[in-house]
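Only one protein chain is missing; all other protein chains are in place.
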Amino acid sequence: MLELRLLQGSLLKKVLEAIKDLVTDANFDCSATGFSLQAMDSSHVALVALLLRSEGFEHYRCDRNLSMGMNLNNMSKMLKCAGNDDIITIKADDGGDTVTFMFESPNQDKISDFEMKLMDIDSEHLGIPETEYEAIIRMPSQEFARICRDLSSIGDTVVISASKEGVKFSTKGDIGSANVVCRQNTSVDKPEEATVIQIQQPVSLTFALRYMNSFTKATPLSNTVTISMSSELPIVVEYKIAEMGYIRFYLAPKIEEDEEVNS
Amino acid sequence: MLELRLLQGSLLKKVLEAIKDLVTDANFDCSATGFSLQAMDSSHVALVALLLRSEGFEHYRCDRNLSMGMNLNNMSKMLKCAGNDDIITIKADDGGDTVTFMFESPNQDKISDFEMKLMDIDSEHLGIPETEYEAIIRMPSQEFARICRDLSSIGDTVVISASKEGVKFSTKGDIGSANVVCRQNTSVDKPEEATVIQIQQPVSLTFALRYMNSFTKATPLSNTVTISMSSELPIVVEYKIAEMGYIRFYLAPKIEEDEEVNS
Partner (left out) sequence: MLELRLLQGSLLKKVLEAIKDLVTDANFDCSATGFSLQAMDSSHVALVALLLRSEGFEHYRCDRNLSMGMNLNNMSKMLKCAGNDDIITIKADDGGDTVTFMFESPNQDKISDFEMKLMDIDSEHLGIPETEYEAIIRMPSQEFARICRDLSSIGDTVVISASKEGVKFSTKGDIGSANVVCRQNTSVDKPEEATVIQIQQPVSLTFALRYMNSFTKATPLSNTVTISMSSELPIVVEYKIAEMGYIRFYLAPKIEEDEEVNS
């Protein structure tokens, strides 16, 4: 039997909004450690990894490991029916073919049960090796979202170049070109407004803006985003989920030939 | 001659927004008692009854009973041109074929006259018998609107079941099922946040969510909604209009056969 009670139900609502446009169907995996998901986007280009650690739940009971296949669009429809202050409990029986989301309003006057059918989804779990990245950028998540959205009005791809001084986002398109430079800045009033760059060597990689914009759907989950890059490795765009875990998005860089074909 | 001056003009704006999606053309009836309307929706399934009592108007002159046929969509276009703080006066001549809406801004600097052609509309006035209902539920109108909207994302019909403990709204659809229970709750800070259930015997009836959602367009008119139900009688969904009257929506329950065909 599975019973996971999350006081801050809005977190789960935001998680679904962050991934449902990228991933259609996916297996949620439950174990003693936590509630997690790993899935490729529908065009098999980007990878999403979610972890909500068991300690973050007010009550966490998972008698044996369970993998529950869900349609994320349907799951999102149900979670949208939870109030932002509701407590959400996820329930499932070990052999069952349904999952139940229970929403309790803060004053316990309104209790909702939404039952959803589970699906069988084939999926292989990719091992993602721990890597030391050449450049790690932490910056305000809204700033990153704004830059990705702005550059999309000019071009299709973004070149992200990290150096000690700052990080540069560049694009080109039919109507012209654009460069946005964010300087390293640690002397800010609030730590979440800092832009911090850890560099082992300068890196410059090219990515499809369409995916970057999808990733920024996770912005409401965290004030900051951490971007990790190494030449020839997928970029990691990570949003921490307060005291519970993270959503990480992985995307392979475009190689030079791609760029020329597209430009 | 007819001249009705309403200080709180926004009320009339809200009334139109509440009914214009349900009813296309309707007769507004003016008498010494008040300004009223009774109309079926275009598919002849739901009934709307509006009453604005004469005492609620700052000035109310109605020399003889008048029935004025109006296209509600056009009337709404004109009322949208009134500011929310404007005083609205409805004027008509006894034999005339037009009605005039006059809007006065609070400081009297801006005066608008909108003249609309009247229509001939056949309609029969249904006598609605006074009934004792088996269950009467009073609850926050926004809560009711939220539940109807939420359940529409799962199914097409709602089963409303009232008992002493509370009221349950249930639906079923392709992606799963949902139950929302609101408990009786009278110990709240503000009386308009209470959920009060008067029961003579438990009732459970099924309705089309499409109509329920139309009725909730009246939510801005009142903080609370009153739902009256008896087996085999149409449900009444009533929004009180402060110190003036009400909008009531009537809808026949779906019978068992319907449910099976649809489910």
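Should a chain be cited, it is by its letter among A and B, assigned in written order, with residues numbered from 1 in that chain.
Basically, a residue touches a chain if its C-beta (ideal position, glycine included) is under 8 Å from a C-beta of that chain, and two chains touch if they have at least 3 such contacts.
This is a predicted model, so every value here is computed, not measured.
Shown as candidates are B:74, B:185 or B:198; the residue that touches the absent chain is B:74. The chain not shown here is touched by just one of B:33, B:67 or B:112, and that residue is B:112.
The omitted chain makes contact with just one of the residues A:7, A:40, A:121 or A:180: A:180.
Of the residues in chain A, those that touch the hidden partner chain are 143, 150-151, 153-154, 175-183, 185, 195. In the full complex, chain B touches the omitted chain through residues 71, 74, 77-78, 80-81, 98, 107-117.
Here is the rule we go by: only the chains that are shown with their structure count from here on.
Matching CA atoms, the turn from chain A to chain B amounts to 120°, rounded to the nearest 5.
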